[in-house]
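After the structure tokens below, expect a handful of questions from me.
Note that one protein chain of the assembly has been removed; the remaining protein chains are unaltered in position.
In order of appearance the chains are A, B and C, and numbering begins at 1 in each one.
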Amino acid sequence: MTGQLLAQLMNGLLIGCMYSLIAIGLTMIWGVMNIINFAHADFLMIGMFISFWLYTLYGVDPIFSIPVCGAVLFLLGWLIYRYLVSKVMTGPGLAQLVVTFGISIFIANAAVFLWSPDFRMIEKPLLAGTWNFGTVQLSIPKAIASLGSVAVSVALFLFLRKTKTGKAILAVEMNRSSALLMGINTERVNALSFAIGSSLVGIAGAFLSMYYYIYPQVGGTFGLISFCIVALGGFGSIEGAFLAGILIGVVQTLGGYFFDPAYKYAIVFAMYLVTVWIRPQGLMG
Amino acid sequence: MHGKRGRILPYALTLLLSLALASAGAAADKVIKIGAVYPLTGNIASTGLDCLHGAELAVDIINGKYPDLNLPLAKTAGLPNLGGAKLKLVVADTKGEPRNGQAEAERLVTEEKVVGMIGAYQSAVTKTASQATERLKIPYVCSDSSSPTLTERGLKYFFRVSPHDAGFARDQLQFLKDLEKAKGVKIGTIAVLYENTEFGSNVGKQVLMLAPEYGFKVVADISYTANATDVTSEVGRLIKANPDVLMHASYITDAILFTKTFKEMGFNPKGILTFAGYIEPGYLPAVKADGNDIIVRSTFALDLAKSKPLVAKVNALFKKKYGIDMSENAARSFAAPFVIADAINRARTTEAEAVVKALLATNIPGSEMIYPWKGIQFDPKSHQNIHARGILVQIQNQNYVTVWPFDSAAAKVIWPFPAWKTRK
Amino acid sequence: MMTMKKPTAVQVVFYAALLAGLLAFPLIVKGTFPTHIMIMVFLFAMMGVAWNILGGYAAMFSFGQAAFFGIGAYTSTILLMNYNVNPWIGLVAGGVLAALMGAAIGIPCSNLRGHYFAIASIAFAEIVRIHFNNWKFVAAAEGLSLPLLPESLGNFMFHSSKAPYYYIILVFLLLSVLICWYISANRMGFYLRAIKESHELAKGMGISFVRYRLYAIMISAFLTAMAGTFYAQYILYIDPESVLILPISVQVVLVAMLGGAGTIIGPIIGAAILLPLSEITRVSLGYKGSGIDMMIYGALIMLISAYRPQGVWGLLTTIGRRGK
Partner (left out) sequence: MSAASFLEVQGITKRFGGLTATEDVSFTVNQGEILSIIGPNGAGKSTLFNCITGFYRSDAGKVLFRGMDITTAGAHRICKLGIARTFQIVQVISDMTVLENVMTGTYLRTYDRKKVREKAGEILRFAGLYEKRDFLGTDITIADKKRLEVAMALGTEPTLLMLDEAMAGLTPVELREMIGLLRKVRENGVTLIIVEHVMEAVMELSDRVVVINSGRKIVEGMPADVVRNPEVIQAYLGDRYHA
């Protein structure tokens, strides 16, 4: 009984770390540009497919595809910002949002067109199998993905605090107009943040591809939950998104175990509503 | 009355012409349009496409001359009683949404002038599409939706060839009973795990209702959200309940995820009996050897070829056309065009009332089918094929092998389910 | 703004001609499919107008309209099936229930701004969907098939023709437009726009933004629920997957945003472009199963909104102004 509880808790942590990594990219875009990127989940899908094709066509293990996924998505994010999103940055209301909807629909169906709607799986990743600790079984790819997620989050955190470019991004996030006055090229910072945010979710895709099936609509639930995580953590707060991701992972798993699996996502959403009722700005907003 | 004559004349001419052509023995270019609605975009597009391929092959066989195929209308080109008229599928995408099922059925009937309808795959879409054809008085033959409620509505124009979930649930439980007898094993407890959309909850409901009747105790009743990101809590509950047998109804996404998680967490019941997702074409390529020893309900398996050479021939055609083996979905959808064409052929007209009458009189023998059934005959009230039944296949060496009913089994069932630790 | 000026003669003639054209449509165009597309256009236009009261005027970007839509559809259907209540009464009951649900969710959310509100509305709608998916009383995921009643206006059910549905939803749409226009031209419209500008400013002018935001949610929920009842009576089958899912909410937002949020006519134009576009791409390309229909659909949304962010209506008015 306690063994099972521990196993659940551990698995909650693992899925939580994965959520965090997906959500951090989103919160960055959100915080800097005040844009909800509805295509975020589709970027995740692209990351997974890149990893899959590298494995299938060239036998590259997902663990080595990580930098490729990061780089390709970085470029894609940059291009999408440059040619689509930047056009509506000063537009009315949520015009940016509609653009990202359009991008999302386009990308998901382009994937169907290019790669068919079939389900894929990376057959034998280098990292496979389980670690057994008594009653607790830990999936090795999941554990590695979680460690990777923590590492990437820390790296991003350091990048934002320690480098000049990172500080510029933070400055824009805090106050756009004064950053402009300080001589920061906000347009460049926007593009960079969009690219970094996309790159992070691409990396998440590579990790996820080690143990999750891949198909064009795979991002759906992950996307929805990452919106919730970002809002729960407080928009633009990287630490907030990291903690909220783990929290949601654990709550979802334990809620499913003790209460009712059919309601496990409902519990997550309810938790969000209760939290913002008490703290409208989110946990760390 | 110029207008009236103008309307009659073309018909009269067509009739004369077709009579002339028919008597000349030449294939008329008359076309019988059948509407086919499937989810061709969206979440389950791959399944929809698979179904469509089955139906398309059936139409090819009906339209072409296949003397060595013992299938209805295969030996002749087109429908002989209608002057060799050809069948044409008019395909429409539902995106898996019920409202599109209705709209497309209406469009196909009123704009494309189809005289019959097949398909939909998802029961919810079949519901609205068949409601529309009912209103428009067009026969609908379904061979790929499995919700029991479809044939409980008392529709006049709706017929179903394939078995439904209540039947499948019975098959599974009967298999366990037979197994107890044959192997002398004792199966006491079962866990029911089902995704909470229409399909899963229907299966769940049936199993929960029937299990006591067969003397099994349900120790876990777990419904879960489809397309989950993670299912460790569900599997955790299963481990806690520790059932002898797991019965799992899911679509393909969750089937893949659960298989992986069973292995990861070492969930080892004596048997895993499943529905639907585990037999979709994407499942085995995704899980590979981890799928071994799982048992799935089916209407079809390639190894039926052992007792039915027809199966191999049809599969060869399918493979030639689409490059892959015929899946269960494709095989199920393969039935409907034959049934509807057979009825039209016997009715000698596409007029709906006559076709319905012919459908009610359908009697296709088991030898002219790729399924292990006695035949196709519709219940006069519900319009459900009374001979439809399921088989159980087990994944052995990454192949679907028929294991039940024991008399048409291609291999012995592997029981109990080998522990994950002992597997590669 | 538009609320203050008397319509010009050209405008009067234009709208009168448009209305006459719409009224005559089912008489001129035979075939059920065009009528069906028009019905879907009106249905989503109506929901877009209802969304606009929230998103366009009060800057509450709701992505949870499907919850209200579903509550409307389910309330009238359950009342009809279990208690034999006339669907027209069910329509009102569904509206009232949705408005109350809106208020219930609106009170805790009244302090949330921008994206926080947007995500809260998604969370709310997802909870409703998950619950209905598991709730035995409403047949859970199995869905409800409406009993077929003899066709009549009283029964809100027609079998031989789509024209009555067409006129009913057209009336619903006009009613929504009228309500939206009335709101925008009166105190509430001014107050919602003040709230949209800034909560501080609104408070300083004596505006209880909690109250007015609640009014906006409740009115929007009521109208959306009406659309839900219409859907149930029209399709005659509902299940959580067809009336409660996020894509419906998204479609509504797209309709309003693409047409031009915050204008009365915007959502109607948005619906008039988006729905036929998706239907036509689906019908002409969808059967190939290649996803190319949705690619085109997505690309068009993406490009229109990126290069004409003020919406199609904004584009038209700019051209109109240039023309003068």
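Heads up, the rule we're going with is that a residue touches a chain if its C-beta (ideal position, glycine included) is under 8 Å from a C-beta of that chain, and two chains touch if they have at least 3 such contacts.
Computed from a predicted model, the values in this text were never measured in an experiment.
K.L.:
Looking at the whole complex, which visible chains does the left-out chain touch?
P.N.:
The undisplayed chain, in the complete complex, is in contact with C.
K.L.:
In the whole complex, not just what's shown, which of C:115, C:193, C:282 or C:308 touches the removed chain?
P.N.:
C:193
K.L.:
In the whole complex, not just what's shown, which of C:80, C:125, C:170 or C:207 touches the removed chain?
P.N.:
Spelled out, the listed residue whose C-beta touches the missing chain is C:207.
K.L.:
By the contact definition given up top, give the residues of subunit C that touch the hidden chain.
P.N.:
The missing chain touches subunit C at positions 1, 4, 185-187, 190-191, 193-194, 197-198, 200-209, 262.
Heads up, the rule we're going with is that only the chains that are shown with their structure count from here on.
K.L.:
Chains in contact with subunit A and with subunit B: which ones?
P.N.:
Output, common partners of subunit A and subunit B: C.
K.L.:
Just list the two chains that share the greatest number of C-beta contact pairs.
P.N.:
A-C
K.L.:
Could you give the separation in Å between the centres of subunit A and subunit B, each centre being the mean of its C-alpha atoms?
P.N.:
The separation of the two C-alpha centroids amounts to 38 Å.
K.L.:
For subunit A versus subunit C, what separation do you get between their C-alpha means, in angstrom?
P.N.:
So the centroids are 31 Å from each other.
K.L.:
Calculate how many whole Å lie between the centre of subunit B and the centre of subunit C, each centre taken as the average of the chain's C-alpha atoms.
P.N.:
It comes to 37 Å between the two C-alpha centres.
K.L.:
Taking each residue of subunit B in turn, which ones touch at least two of the other chains?
P.N.:
41, 45, 49, 196, 223, 225
K.L.:
Could you pull out the residues of subunit C that touch at least 2 other chains?
P.N.:
130, 133-134, 289, 291, 293-294
K.L.:
Please output the residues of subunit C touching subunit B within their complex, sorted ascending.
P.N.:
31-33, 36, 40, 130, 133-134, 140-143, 145, 159, 231, 235-237, 239, 241-242, 279, 282-283, 286-289, 291, 293-294
K.L.:
Under the definition above, what is the set of subunit B residues touching subunit A in their complex?
P.N.:
So the residues of subunit B touching subunit A come out as 41-46, 49, 196, 222-225, 227-234, 236-237, 239-240, 252-253, 256-257, 260, 263-266, 281-283, 285-288.
K.L.:
Which residues of subunit A touch subunit C once you look at their complex with the stated criterion?
P.N.:
Going by the criterion above, the answer is residues 30, 34, 36, 83-85, 87-88, 91-95, 97-99, 101-113, 117, 216, 224, 227-228, 230-231, 235, 260, 262-263, 265-266, 269-270, 272-273, 276-277, 280-282.
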